[in-house]
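Right, I'll just put the structure down here and ask away after.
Moving on to chain A:
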Amino acid sequence: MIFNIPFIAVAALILIGLYAVIFKRNLIKMVIGITLIESGVNLFLITLGYREGSIAPIYTSSPGGIMALPVPQALTLTSIVIGVAVLALMLSLVIHIYRHYGTLDVRKIGGPEE
Partner candidate 1 sequence: MFTLESLLETFQTGSGFWNPIIWVVAILVAFLIAVILRGFGNKEYKKNTGQTQAFLSGNPEYEKEQMHIKSSNIYWGFTESLKWVFDSLKKMHTGNVSDYALWFVIVMAILFVVLIVGENLVGAI
Partner candidate 2 sequence: MDFLQISQTAMMVIIGTIALALFGIFFGLVYKGIDRKLSAHMQGRIGPPIRQPFRDVVKLFTKENIVPENAIPWIFNLAPLVGLVATISILLYLPLGGFQPLFPGKGDLILILYLLIIPSLAMVIGGFSSGSPYATIGAQREMATMIAYEFPLAIIIITIAWRLSMQGVTNVFALSSIAATPVWNIAGPLGFIGFIILLLVLVIITPAELSKIPFDSPEAETEIAGGLLTEYSGRNLAMFYLTDGVKTVVMASLIVALFFPYNLSPLFGLESYPAFAVDIAFYLAKVFLVILFSVTLIRVAVARLKIDQIVYTYWVPLTLLSLVGLICIMWDQTIMANFGLQPVFEMLGIV
């Protein structure tokens, strides 16, 4: 059971993130929601590569014992880097939106076309 906790955390993070994106009105909170989803997915990736009692896969000559899978960690790193880029872009766009509209309320900046 204890090993399922990370997966429960993954589900919780993703759901909270989706909740924030869908129901929060503030753009910053929506961005936070997206980063929460991202953390959930990253956590999921990392958890997949974890083995109980393993060591970090950074040794050429291992001190003994099993190693955690290196691939998910590489994937997670890539994903984090991409996430940072996306986050920066989103926040810069939020700044622009605030300059134009003077508000961050998603219902006030949207609105149907014409």
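The candidates came about this way: all candidates are chains of the complex that A comes from, given by their letters.
Criterion: contacts are C-beta pairs under 8 Å (C-beta built on N, C-alpha and C of every residue); 3 or more make two chains touch, one makes a residue touch a chain; residues count from 1.
Predicted model only: the values in this text are computed from it and were never measured.
*Asks:* Quick one: in this complex, who touches chain A among 1 or 2?
*Replies:* Candidate 1 is the one in contact with chain A.
*Asks:* Touching candidate 1 in the complex: which residues of chain A?
*Replies:* Touching candidate 1 from chain A are residues 18, 21-25, 30, 106-107, 110-113.
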